[in-house]
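The complex is shown incomplete by one protein chain, all other protein chains being positioned as in the whole.
What follows is subunit A.
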């Protein structure tokens, strides 16, 4: 007999799972003998002789015999009938082992009387199933003993908690109750009204809805025999003991509801309260207004009411890091209250629409730089009017707008001849035609150009032409995610750039290792300060070497996230040459490990002297570098992000 070490398998939870298997088994049932592949669980159950019929039969027997005590599931059979040995199994003692039959027991075979001698080992496990008694020698117990035990059971149940596995059968909770098929008997009842022969007295009787299943099955009992066996079909089921509502019984993890508000939140509420009483808030100028704005943006608590804290007619610069809650009219008041703005930055200004933007057009005459993240409601005519109204505009930086189209671009270029900084990031309508317009700005105009993340990439040739037209004066260029760009963009386009300090060529999948390497070797531009070449999995050691040779001495920010195969030597090169590095992102570079990081932080041993190393490194990101362990060397002042074994502390 197979000893069942894995006791929990017999728990109801598994059976709940197995329940899902039941219906198919039952429907497939008796017609054919075809057996498809089965899970380990079904194999096991089949081997042990547990079938849906036995389970359902037990369930059927339980039902009519419930009194307010016997809330236990089919594994506990504490009914007082003496219909047969297989059904009544009161325990010998309440406190000693509950030798369960059925699901709680090791007694897997469908035997009806074989005592299990070796059950002491299951003592502790049986303890869990408080309500599942089954003695080894049940037949020897007299009725008196049964009654006594039942009384003990009652007492025990009164104070003990229910075994969770028992409950699962009984409650009406749709999540955890048995499937409907379990409630009815395994063999389906013959239709009401038909004739059946009683299993006991062989007499013919009419099947009604009160017909009881015979015990032992199969068969049905006529009304007389059913009554004789103690199961009164007409007896109203005893009022069920008040149970916890299914909603309560479900184990739901409640989040702490009365959270203590943070001090920051409390202060912001107070600020909102006193917003009208400016004097009482004291001299804001003394404090860092920007810092306050950042603190409030951190949890999106900038509202139309407390935004007024920042308004001042003498303001020339205004930055809101999160203007989500500023409604259209709130933005209008923003303009009214700060008419002398020269520089305005609104992140997440989704509620900015034509109506409020109109005021931007008319009432901010001194505006020279505007930076908007998410102004998707502003329509094309408004953009055009804005351009027309601000001929002195120097900075136009917008992020995410599907409505900014070619005509707007044209208007911008026509009216704002002094444009120095242009960002059109994540612009839906970006195309080659746009690039032509930008080219019209002429050389010596733009210093900052960001065209990254278009919905559709611009072509190589158009970009190259653009570079030849405006590239000469650029100090910052970002063309990330224009995936049609190739090596020729680098060699033919970027060669026009002689003043670049910051370059973004991320997500350009057609760039090759050799191409990039060749480019950096022959580039006339002085060393870069910032380079973002992330997500280009083709690039490897050659490119990195060339980059470090070209810009290594000046590079402060380097991002090569996604360069999966870059070799260790190339990585160490970063440490050898990149003295000024402050921020480094080497995510998913699989060859980064603790030793490489050590070389970066401390330098390498050259003839006994430590040389190189990135002494100024403040931020190091190693996301996806699974060879960097928690033992990775750290340095004071360095923030290390992305070590896989680091666990979030709070």
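Just so it is clear, contacts are C-beta pairs under 8 Å (C-beta built on N, C-alpha and C of every residue); 3 or more make two chains touch, one makes a residue touch a chain; residues count from 1.
As a convention for this text, contacts and distances are computed from a predicted model.
The listed choices are "G-patch domain-containing protein", "Elongin-C", "Cytoplasmic tRNA 2-thiolation protein 2" or "Exostosin-2"; the UniProt protein name belonging to the chain that is not shown reads "Elongin-C". Residue-wise, the contact with the chain that is not shown comes from A:270, picked out of A:270, A:553 or A:630.
Only one residue in the set A:262, A:340 or A:626 touches the chain that does not appear here, and it is A:262. Listed here are the subunit A residues that touch the chain not shown: 254, 256-258, 260-264, 266-271, 273-274, 277, 280-282, 284, 287-288, 291-292, 294-295, 298, 636, 650.
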